[in-house]
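One structure, pasted below without further comment.
One protein chain is absent from this view; the other protein chains keep their places.
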Amino acid sequence: MDQGPSRAGQGRSGLALDLYRTMRRIRTFEERVAELFVRQQSAGSMLHLSIGEEGAAAGVGRAMVEGDSFTTHHRGHGVFLARGGDPNRMMAEIAGKAAGYCGGKGGSMHIADMALGHLGANAIVGGGIPAVVGAGLSYRRLRRPQVSVAFFGDGAMQQGILYESMNMAALWRLPVLFVCINNQYGMGTHIDRASASAAWDERARSFGLAAAMVDGEDTLAVYDAASALLAGARDGIPGYLGVSCYRFHGHARMDKSPYRDAAEEEAGRRRDPIARMANRLRGEFEVAGAEIEMVDAAAAAEMDTAMTFAIQAPLPEPAAMFTDVFAPDQPAPRPVADRIAAALGES
Amino acid sequence: MDQGPSRAGQGRSGLALDLYRTMRRIRTFEERVAELFVRQQSAGSMLHLSIGEEGAAAGVGRAMVEGDSFTTHHRGHGVFLARGGDPNRMMAEIAGKAAGYCGGKGGSMHIADMALGHLGANAIVGGGIPAVVGAGLSYRRLRRPQVSVAFFGDGAMQQGILYESMNMAALWRLPVLFVCINNQYGMGTHIDRASASAAWDERARSFGLAAAMVDGEDTLAVYDAASALLAGARDGIPGYLGVSCYRFHGHARMDKSPYRDAAEEEAGRRRDPIARMANRLRGEFEVAGAEIEMVDAAAAAEMDTAMTFAIQAPLPEPAAMFTDVFAPDQPAPRPVADRIAAALGES
Amino acid sequence: METTYREALRQALDDAMTADSAITLLGEEVGRYGGAYGVTKGLLEKFGKERVIDAPISEAGIVGAAVGAAMTGLRPVAELMYVDFIGLAMDQVANQAAKIRYMFGGQIGVPMVLRAPCGTGRSGGAQHSQSLEAWILHMPGLRLAMPGTVSDAYHLLRAALRLPDPVVFIEHKALYVRKGELDTQRMDAPWGRAIMRRGGRDATIVAYSRMVHRALEAAEALAADGISAEVIDLRTLNPLDMETVSASVARTGRALVASEGHLTGGAAAEIAAQIQEACFDWLEEPILRLAAEDVPVPVSPALEAASVPTAESIARTVRRMVHR
Partner (left out) sequence: METTYREALRQALDDAMTADSAITLLGEEVGRYGGAYGVTKGLLEKFGKERVIDAPISEAGIVGAAVGAAMTGLRPVAELMYVDFIGLAMDQVANQAAKIRYMFGGQIGVPMVLRAPCGTGRSGGAQHSQSLEAWILHMPGLRLAMPGTVSDAYHLLRAALRLPDPVVFIEHKALYVRKGELDTQRMDAPWGRAIMRRGGRDATIVAYSRMVHRALEAAEALAADGISAEVIDLRTLNPLDMETVSASVARTGRALVASEGHLTGGAAAEIAAQIQEACFDWLEEPILRLAAEDVPVPVSPALEAASVPTAESIARTVRRMVHR
């Protein structure tokens, strides 16, 4: 059922290696995105890296099954990769190329893939949340065993739409899971300056959801918590999962995080789900160092390929501007130039 | 300090009689509003009576002090009367007359009185809530000892703006009180069909507010709970108060409540804060029946006068259409007729 | 068959829901209450609570849920009790529903209908009487229908419920009780086409929604004065059928656009701008616009009534335009 990368082995140790691989792929992908930007090959600088947050993406993504759908926030590359996103088409989209997931029209903040249940990244904080309520309505009505998962940041905890969505999900007992990737910051604002309390599981419970909070550095714990909540959601008990982590880098590519001090950043970056999982693999799970290095090397090769693919891919044709506003068989918007020509009697 | 009606006596029994008088005035006012509508003298039928909810208005209104401000929902006549609203000008506004609080432009759902701290009734469910956060910011900044109170119905508990407002109030420790007048229904929808749970004080607490729920039939209890929360708010601990009651009549004048059965309505209408207070006055507080009857008679006379005043008051002048869009010394909107005349070269 | 605008809308929902099991109603009071204006009465009983869903008072959530449902196999009809409340949901309408197909490179559409009543006439005041179609008209990705007749109430709603893209469907609350002929088998004109409701030679009155009736009344009064006014009903504002309008104005040489939205920045401005682009050489007089005054809608009934165009103001204006 799983859409993620193939399993390295059975049982807990196979799962752990799998999660490691996903996280490594995410981090390497994000590093290549950063490079794409430095090489001036990205479409703009509004690129939000999920480095440091891989535990949330990999853990929850791995607990979901084929057919489950999801929406993400603007920092959604990791979640999508964990759900099977194709790095080539993702990178091409980030570069604004025709071969990208959205033909270059959506970019990093609007990647989507209906085939993989990705109902879309969203550049509006909280904007993608209520869609999962609607997906939940669909699944219940169409008697499908699916769950729809909203991924969002701690910033969205202060958007009213989240609570409207939680209320509807609880009231109607929908197969929905709300996942807050709490990286401690909304841009330059620490959560302590955005909310009187960060015990957000209490908020979720007060709206009638099952709720848990988990340390995002411990990816297996994320997986376990998500699995339990997803099972509940599938049975009509919608859930909330808060995953705490640390945003290693600036908000977007232009942000050097002057609002955080070096000591905090250093401590935060030590909360590294990848390093921690590598340690556990070597220790607890007795995986050979060489095997881990192979995973790393494969990720590097895969993401180099993606970057090259994106750079070499052609730009969209100018005519792409006017397609996809409406369905192909429907009247399309009339270009401004045509209207000018008509008014001038040239056409 | 109190802006409400004058006190009949000292201590608890004086307070009780005071609350009774306020409630009786509210109910009688609302009965006259109903009559105004039947006589086709009201501006439209979107008139929302607070009969059955007088305990909330009187209890909280009496606990507030001069200078405290408030916003109300569309069912706000009672709260405003409890805070000193002039029945003549209120009734005239409901009739759409020039002598009304808003010159007939606002009507029942948009009554306001800056002199009494009434920052406005609102016809958008939840629309008036965030204004009290702003008022709280003003009071703190201007070092005024005031509290701003948002009154709203149970329906607003499902509007996102409430939670954005609660979060800001708690985060900034503002002198703000949120009062939910829970009359069990939002139009035809019982609260059980709008929310998975009605333990809304838990929601408020999870956002960092002090919270209480109280039975609106017991007006003294409402007063006590509101007093405590207002004191806390004045000290920077914003609060939430849920007051439960029953909407005796239909949602607005055209609604006969076909969605409720007779038995429920009968039981609901027995939860009458006025009858209960009358009993307590006669029993516990040893107030003479004649004194209570005098209060009733005075209210009847006062509200008859208000109704007559409203009916006899003149309509606004046609030119009133164009004033008050902007401040008087600012350019006003140009009437459509003037623009037509100019285009036709007539002016 | 003679019926009302309200009944025609209900019939359209009923027939469409019978034909397409994906259609699902979602909104405040659409079920047990039957809709604030009674449009959905009986549909809960007929189609059950999985298809007629009473929602909490959460406009943004309702529209957002409809978007998600539309992307996953349903065809939701979301309802706003008044179009005035669209401000609460405008992000979901304009940034989500309208843009999803485009942002996602055509991968998926959002086949939903957002119904809402507009207009003055009930002393509802500034927050319950607006006509906000201009906001929608300005937003690429949204279709916009504003039926004025009983037949269009039915047929445009049926057509909207077959489209692959989001449609904002604005009803006029003063029209719900209006009677008219309905043939469920015959549409006045295809979706997206305007229609001439009355022929004339001297001037063209372009209208939609309730203003169609006021324009027709005005044309009647003008006929008594010997002025022959043509009345065009736009029916949909996106698509906006300027061909039909321009063809008329090219013949009459005079155009008046009547709308219940505020004058400045309203739909009438777009229509006037396009008419002059297309008919510049045929115009004998400037294109005039009658619309709601640029003031919030007042409650007091006389002020309210005077804040929007009337049959009299339309007739008076056309008369002056013709006799200039």
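For the reader, a short list of remarks on this structure follows.
Each chain gets a letter, A, B and C, in the order it is written, and its residues are counted from 1.
Note that in this section contacts are C-beta pairs under 8 Å (C-beta built on N, C-alpha and C of every residue); 3 or more make two chains touch, one makes a residue touch a chain.
Because the structure is predicted, anything quoted here is derived from the model rather than measured.
The chain not displayed here makes contact, within the full complex, with A, B, C.
When the missing chain is restored to the complex, the residue among C:38, C:73, C:164 or C:265 that touches it is C:265.
Among the residues B:44, B:160 or B:186, only B:160 touches the chain that is left out of the figure. Screening B:129, B:181, B:295 or B:310 against the full complex identifies B:129 as the residue touching the chain left out. Residues of chain B in contact with the chain left out of this view: 69, 71, 100-106, 110, 112-114, 119-120, 122, 124, 127-142, 148, 160-161, 164-165, 167-168, 171-172, 323-331, 333, 339, 342-343. Although one chain is not shown, part of chain C still touches it, namely residues 60, 84-88, 90-95, 98-99, 102-103, 125-127, 134-135, 137-141, 238, 240, 261-262, 264-270, 272-273, 276-277, 280, 283, 285-289, 293-296, 298.
Listed here are the chain A residues that touch the chain not shown: 43-46, 96-97, 102, 104-107, 109-110, 122-127, 155-156, 158-161, 186-189, 193-195, 259, 315-316, 318, 320-322, 325, 333-337, 339-340, 343-346.
We take it that only the chains that are shown with their structure count from here on.
Chain A and chain C have CA centres that are 39 Å apart. Rounded to whole angstrom units, the spacing between the C-alpha centres of chain B and chain C is 35.
Our note on geometry: chain A versus chain B, Cα centroid distance of 45 Å, whole angstroms. Multi-chain contact residues of chain B (touching two or more other chains) are listed as 158-161, 193-195. Multi-chain contact residues of chain C (touching two or more other chains) are listed as 56, 58, 60-61.
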